[in-house]
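Shown here: the complex without one of its protein chains, the others still in place.
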Amino acid sequence: MTYLKSRRFIGAAFTAITILSITRTITGNGDLTSTVTIAQALVFASPIALAGLAGIWAERAGVINIGLEGMMILGTFGAGWAGWQWGVWAGVLAGVAFGAIGGLLLAVAAVTFGVDQIIAGTAINLLALGLTKFLAILLFTDAPGGGQAQSPPIKGDIPTFTLESIVEPLTALHEKGIFFVSDLAGLVAGLFYHLSLLTIITFLLFVMTSYLLWKTAFGLRLRSAGENPWAADSLGVKVVQYKYAAVVFSGMLAGLGGAYLSIASTIYRNGNTAGRGFIGLATMIFGDWRPGGTAAGAIMFGYIDTLRLIDTGNQNVKGLILLGAIILFAIGGIMLRKAKRNSAIGFLVLGSVMIGAYFSATSFPPEVAQVAPYITTLLVLATASQNLRPPAADGVPYRKGDHH
Amino acid sequence: MAQNVLAVELAGIWKRFPGVIANSDINLKVTAGTVHAIVGENGAGKSTLMKILYGMQKADEGTISINGSELIFSSPSDAIDAGIGMVHQHFMLADNFTVLENIVLGSEPKSGGKLDFAKARQQISDIAAENGLAVDPDILVSELGVGDRQRIEILKVLYRGAKILILDEPTAVLVPHEVDELFNTLRDLKKEGLTVIFISHKLDEVLSIADEITVIRQGTTVGSVNPHTQQVSARDLAEMMVGNELPTPQSVGDTIRDEVVLKVENLSVFAKGGKAIVDDISFQIRAGEILGIAGVEGNGQAEILDALMGIEAATGTVHFKTEDISKKSTRHRRELGIGFIPEDRQRQALLMEAPLWENRMLGHQTREPNSKGFLLNPRGAKADTKRIVKEYDVRTPSIDVLASALSGGNQQKLIVGREMSGDPKLLIAAHPTRGVDVGAQAAIWDHIRNARQAGLAVLLVSADLDELIGLSDTLKVLLRGKFVADADPATVTPQELGTAMTGAGKAA
Amino acid sequence: GSSGTTAESAAPTEPAAAAVKVGMAYDQDGKGDGSFNDAAFAGLSKAQADLGVEIKEVNSGASATDATREELLTLLADGGYNPVIAVGFAYSTALAAVATKYPDTTFAIVDSVVDAPNVGSLIFAAEQGSYLTGVIAASASKSGTIGFIGGMEIDLIKAFEAGYIEGAQSVNPDIKIESKYMGAAGDNTAWNVPEKAKTATDGMIANGADVIYAAAGGSGLGMFQSVKAAADGGATVWAIGVDSDQYTVPALAEYKDIIVTSMLKRVDVAVYDVIKAVVDGAPLVGINNFDLSKDGVGYSTSNSAVSAFTAAADAAAEKIKSGEVVVGTTVK
Partner (left out) sequence: MNLRRIGTSLLAPAIGLFISLAATAVILIVIGASVSTVFSSMWNYGTSPRAMSLMLNLATTYFLSALAVSIGFKMNLFNIGVNGQYVLGALAGAVVASNLTLPTIASLTITLLVAMVVGAAWAGIAAWLKVARGVSEVISTIMLNFIAIGIISYIIVRTSVGTETSLNVRGTKLIPESGMLRGVALLDPGTPIYGFFFISIVIGIAYWFLLNRTRFGFDLRATGKSATAARTSGVQSNRMIIVTMLLSGAVAGLVGLPYLLGETGTYSLQFPTDWGFTGIAIALLGRNNPLGIALGAILWAFLDISSGQLILEGVPREISTIMQGLIVIVVVISYEIVRRNQVKSEQTSVAKALTKQEAKV
């Protein structure tokens, strides 16, 4: 099993790097696989990944968490406020604690009172937005360096690490532009360049989640609350407690994601989650409610965002277009082999359109890159939705003693 | 083990739900090392009582004693700790979990915080081997059939070391050889000293396996019999259950006309994996004819009905009169005059949170008196609902109450009344009198018989063999998606039919 | 009538001026952005201190409409506030409507033109100021590559970019200028994403840029962070601030060393002037173009590091004032 899994993983990674490398070679755009790009993509990916992970926790226990955005907002605020008062680590803790309050609220509404979960989540989003703006005005308006809409700077820094011994030679190798080798070098170097301790924590949380949820009794029970809470209840599992634990922890993770954002910007600002809670939710679905896939989805968002922002002369967007085209062709090819003609034609046509666009335009407006992750998400879901397997009782209100 | 030790003693159990008393003063004594059956009508309160014994629900009054000591259960874990295990009427399995995960859930073997999969696998295969319950622990439950699922449920209980086993209608979904296997297992368990409490509606089964039988009627225990020492028949038990003599469904006279109303050729329905659930069957029904399908539940009855209604995809052809309706929508089929009483009334036939008169429209929303053209006609629907309530004796204070407020039997009466409205040409009915009390049952039979007289064709699926034999003009036996025998309702006995349903022999 | 816990206060020392009540309306979430809105507030505070006027600040809130902005201005005018100052071009339609209804009140609007006899339109030749920072950037750059970080990609900000580019090219025609906006027009998050501005600046620095100018509201912070990180890493890089003299902004104190200068858009001066004019009884109405000649725009010299480039910048300023150079507002 694990052997198969690791082989599949290596295969997927190999394919991904090859496709990136082909694109990089054709476009001659080193940014696509450079150390800096990858390092930055991780920074952008982390808050989204944390939101996605938060989604996994709640939904694996059967509670849809559309309130992630609100919990993240609470997290950004908590981090900004406590970080300004007592330093960056207090900010992290406060972000987590504020997120937990959001989670608790969702648990009360959805688990205890059985309110429709999407409705409860929406209400939390509203409440979080109003509350943080209000508190910002109260607490930050007269603070030096703060304002009605932003906190004063967070004190202190999260340590970051650069493994010079790896980064330097690999970055040099990257600059040589050798097919595959240089790209791999850039990717690996990016993982050890300006790596924030919070990113490492994020990574560890993913590992911990995989382990806890899939390898321990605790995880089995928690997931049973999302698959068949009635069965779990009949075996003495305290379903409500597990749901509470999962949703509150979900809020903590979302809050941490928010804290990450505030800390990355050194301040809290109204609206600086910019919809990342929703994007996290999308990556969770994209990743089939599993940590690995969710992380991949988050990295995609981070990667595209990075390329857009470090772009010079709009060439990265062009690269992305070609990358997208190659991926579409690859999927189309797989579909053809699986004899899914209609889907295959769809992908090949789309791929051709993008190739056409690539060769006919010298540059693309930044809006293209701005919407690219969302379109990609839609495409992935359109391709894979039938194979995705949400927890069977996800979103179903559970009341002790009731049966379905 | 001494025969007189009481494994379970329930005394003076009361349980009230809003509007209904599920258990009233129940007293039950189960001797250790026996198979003790509990029988009673639908809704008599059997499952409720078992849930109380298993700690899933709390009794309002009464005491529970296990092996002589009085205990209070506030959750299933308490009951599990007391050595009680329960296999529920509806399977309690997580489909996306493996067999192993389902079995160990809640009592996982651990090594240092980690779930010890190796140990679990070992324990499960040991128990499985001991009891002849072969399963692959690493397969997903979603890939398993009902027989396997049942085995897993029993394994779950044994895995927890239960000494008292509650089985709530375990045989309802099993095919006969699976029933035999189950009974063999139960006998083995009994030999090992386990106590089994067994609920079933199949009285002959009960008589064959039980050492003692308790009858529950309307929430209270009305008596116990010992089939080893007392001479009791299934019919005797049934009469104890309902409290008076059973009415007999009997269709008199031949009303069959020449006109073929429904003609089905080579109908097949396939499961997701490609397995045929309904396997190439053909039949026809004429006007004025009632065709009964006998069979153990889960042999494809529900799928045939859904396919005929266009709810489930199927291959083969279906003709209504002369029209080929194989590709037609459900709505079209209904508009042709096909009435449908589905198996699962609450999920398929009712809007539980809508008033009765809106439920009157359901499935008939395109026709008079419920609508004119594109507009609804609430006044017409209300008037007609009142008619149904009167004619079918639906017990309700008003037609404005929500369907969920009615008892199951009354819900069923409303559905039957609705589906018999508007002069249907064909009625496709599953268990039309399930959960209906004796008086109403007779009334429903009368309605069906009268319509038959007027030329209604009926496809009848029922678990009640007397009903099936009594009403049908023609009988077919369904086993694993195929018709395996025909029976003549004039001569066949329920025993013979029952045997044929198991595939053991040909019916007369 | 109002009582409560507000920032309003009348200076008791100058009873004569106590009659003047200034209403100030910010857009969206209001002040605290460390640049534009805060500059307006600085002018207001100065007026409060120097002229003893009573002040009242309001903000339009998220998803404001012309109707709600109009109502806000109406409430101020109704409450006897005079002048009423609207900060931001989003108020233009609303202000036009209110100004006709209150002909006896003096209004002012920042960054837009409203044609009414009782409105002072305060517009700024940001392109001229940016031209000067472009001159400084090109002079300071050793690599021949400089950068520009914009907030939302709208015409107002594009004028900053245009002036910056022209100024830089006037020094070095071959200079390479990288520009990046944090969000498309309409994407309101563009002003609130310092972490993205940081990345964009990182990218520019990686591509050799050694002077970066940001006109990006709250996102500009990220530019300072990136430049600071690069400077800490040993590179010689400079940041150019915007609107206020960001070298002196307390919230940015930790970055002051790398802020060589800031393009000054003297909203504070304009606001003060408007208030003073009302206090003096000669309201400032009509179009007031705060350009170089009026010192409405300029660059800051509080960081002594800029002294090496002031000669070039001042020369350029003279050319603009004399009309020898006309700075465009659109990027060519």
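Should a chain be cited, it is by its letter among A, B and C, assigned in written order, with residues numbered from 1 in that chain.
Convention: a contact is a pair of C-beta atoms (placed from the backbone, for glycine too) under 8 Å apart; a residue touches a chain by one contact, two chains touch by 3 or more.
These figures come from a predicted structure and were not determined experimentally.
In the full complex, the chain left out of view touches A, B, C. Checked against the hidden chain, the listed residues C:19, C:49 or C:67 yield one contact partner: C:67.
When the full complex is taken into account, the listed residue touching the unshown chain is A:130, out of A:130, A:144 or A:356.
The residue touching the chain not shown here, chosen from A:281, A:326 or A:393, is A:281.
Taking the complete complex into account, A:122 is the one of A:25, A:85 or A:122 that touches the chain left out. Against the chain not displayed here, subunit B makes contact via residues 18-20, 309, 311, 329-335, 340, 342, 347-354, 358, 361-366, 371, 374-376, 378, 395-398, 400-402, 404-406.
Against the chain not shown here, subunit A presents residues 66, 105, 109, 113-116, 118-120, 122-131, 133-134, 137-138, 275, 278, 281-282, 285, 365, 367, 370-371, 374-375, 377-378, 381-383, 385-386.
Contact between subunit C and the absent chain runs through residues 2-8, 56, 58-59, 61-68, 71-72, 74-76, 79, 89-90, 92-93, 101, 111-113, 123, 152-156, 184-188.
The working rule: only the chains that are shown with their structure count from here on.
Under the stated contact rule, the graph of chain-to-chain touches is a line, running from one end chain to the other without closing. Averaging Cα coordinates per chain places subunit A and subunit B 46 Å apart.
The distance from the centre of subunit A to the centre of subunit C, each centre being the mean of the chain's C-alpha atoms, comes to 35 Å. Chain geometry summary: the mean Cα position of subunit B and that of subunit C are 76 Å apart.
Residues of subunit A in contact with two or more other chains: none. Per the touch definition, subunit A reaches subunit C in the complex via residues 31, 34, 36, 40, 43-44, 133, 140-141, 144-150, 152-153, 261, 264-267, 269-272, 274-275, 305-306, 309-312, 366-367, 370.
Residues 215-217, 219-221, 223-224, 227-228, 230-238, 389, 391-392, 401, 403 of subunit A touch subunit B in their complex.
Only residues 28-34, 37-38, 59, 62, 153, 178, 180-184, 187-189, 192-196, 198-200, 202-204, 206-207, 218, 221-222, 225, 249-254 of subunit C touch subunit A when the two sit together in their complex.
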